[in-house]
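Moving on, here comes chain A:
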Amino acid sequence: MKSLNRTKFLLACTLAAASALAGAWSALAQGAKTVRIAVAMPLTGDMGTEGQGVRRAVEMAVAEANQSKAFPYTLEVKALDDRADPREAVNVANLITSDPGVAVVIGHYNSGCSIPAAKIYARAGIPMITPASTNPDVTGQQLNPKWTGKKSVFRVVPTDDVQGEYAAQYVYSKLGYRKMSVVHDKTAYGQGLAEQFKKNFEKLGGKVNSFDGISIGDKDFKALLTRIKSTGPEGIYFGGVYTEAGLLMKQGRELGITVPFVSGDGAKTPTLFDVAGAAAEGSYLTITGIPVEYLATAKDFIANYKKRYSGPGNELKPFDHFGYEATRIALEALKKSGPDRAKLINALHQTKYDGLLGTTTFDAKGDTLNKIITMTKASFKDRSFPPVK
Partner candidate 1 sequence: MKTAGGGKGAPLLEVRQLSQHFGGLKALDGVDLDLSQGEIVSVIGPNGAGKTTFFNVMTGVYPGTEGAILFNGEAVRGLPSHEVIRRGIARTFQNIRLFSNMTALENVMVGRHCRTRNGLLAPLLRLPAYYEEERRIEAAAKDLLGFVGLLSFGNHLAKNLPYGDQRRLEIARALATEPKLIILDEPTAGMNPAECERLVELIRRIRDRGVTVLLIEHQMRVVMGISDRVVVLDYGVKIAEGKPLEVTKNPRVIEAYLGKECD
Partner candidate 2 sequence: MTPVSAAKWAGLAAILVVPALLGSGNYAYLVQAGGMIGLYMILALGLNFTMGYVGLFDLGYIAFFAAGAYGAAICGAYNVPLLIELPLTVAFAVLLRLGLGVSILRLRGDYLAIVTMGFGEITRLVINNLDSITNGPKGMEVPPLQLFSWTLSGNLGYYYLIAACVALGVIGSRRLEDSRVGRAWVAIREDETAARLSGISVNEHKLLAFTISAGFAAVAGMIFAHWIQFVTPESFVFWESILIVSMIVLGGMGSIYGVLLGALILGGVPQILQVFLAGSKWIDYRYFFFGVVLVVVVLFRPEGLWPHKRRQAELHEEAA
């Protein structure tokens, strides 16, 4: 290793680092007159599908706002990728807080990323609205005495206890089931939903035959489903997202399980039918607010979304409409308060917004008070989720 070419190599490294700094400088300096909406989502990796969906919805909301000329400045979306890894989420949070042009953050996706990132946004005084993290700690941590910074964390999606409770209530009284089996995907979201369902269902007097976890990325659940079938449940509750929900439904039907599946809003996406096919027919899904397709004000959201993103793989994902709603609420507050972060946070606290999810207002912690839950029933024919009483 002649030391000469190592020196050349070292020079190359320091050059690269210097150019990185220069690049960073240029990236931040331009566009002083635009106001940026940061989107912190998993854009690559295992959760890339869901993250890209929310990003599309946010970009649509901002594009519509720009066309409406309601703002004296142009609005810009700045999307960053946290790859659903808490370490990258913290890097993303620090990157956003050091960009003075960012007014509000729409993100993060999974609770494991939202909780640490929220601390960083709060310290910098940037409001953060999460469209998908349901772990109570995301907003609950603000009550902790050691919390530094303002209460700047908001959430448009209800915490999992709300949905779990409603589903238990519905299954026990409306469907009249007394014996249920529960499965979850061992994530903060899925396990949270399943635990709430089990707690409330047992409180009502129902019996939970089995409570099992599966791993995300696993595809073969036949062994588990065979055991569940032998316990003879009247229904199966699944806490988790559409990929695993669809597989459970499909393999359940293949094993001759006829009882219906019940799940949460993580499974509500047309892609569920790609995964489960006809097996998804008749499954009950709780969703927040009124199903988007059946809300007068939301009619155009679906149409615009389909028109704008017609390419392959761009179907509506479970949390897209939450992303859209969060952005519209942020823009609404921005109209009133202007890009100053402190004023924006106060404006957000007074939010009263009628939109896709009905009227959204925030409590002291920043959680949505919109606790309307609707039970829907999946229909395979027209790939939709009509509400059911």
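Please note the rule applied: a residue touches a chain if its C-beta (ideal position, glycine included) is under 8 Å from a C-beta of that chain, and two chains touch if they have at least 3 such contacts; residues count from 1.
Inclusion criterion for the candidates: all candidates are chains of the complex that A comes from, given by their letters.
Fair warning: this is a prediction, and the values are worked out from it, not measured in the lab.
Once the contact definition is applied, which of 1 or 2 turns out to touch chain A in the complex?
2
Can you tell me which positions in chain A touch candidate 2 when the two form their complex?
Going by the criterion above, the answer is residues 1, 3, 6-7, 9-11, 13-14, 20-21, 23-24, 27-28, 36, 43-45, 48, 52, 76-81, 83-88, 90-92, 94-95, 97-100, 110-112, 115-116, 119, 135, 137, 141, 144, 146, 148, 186-188, 191-192, 213.
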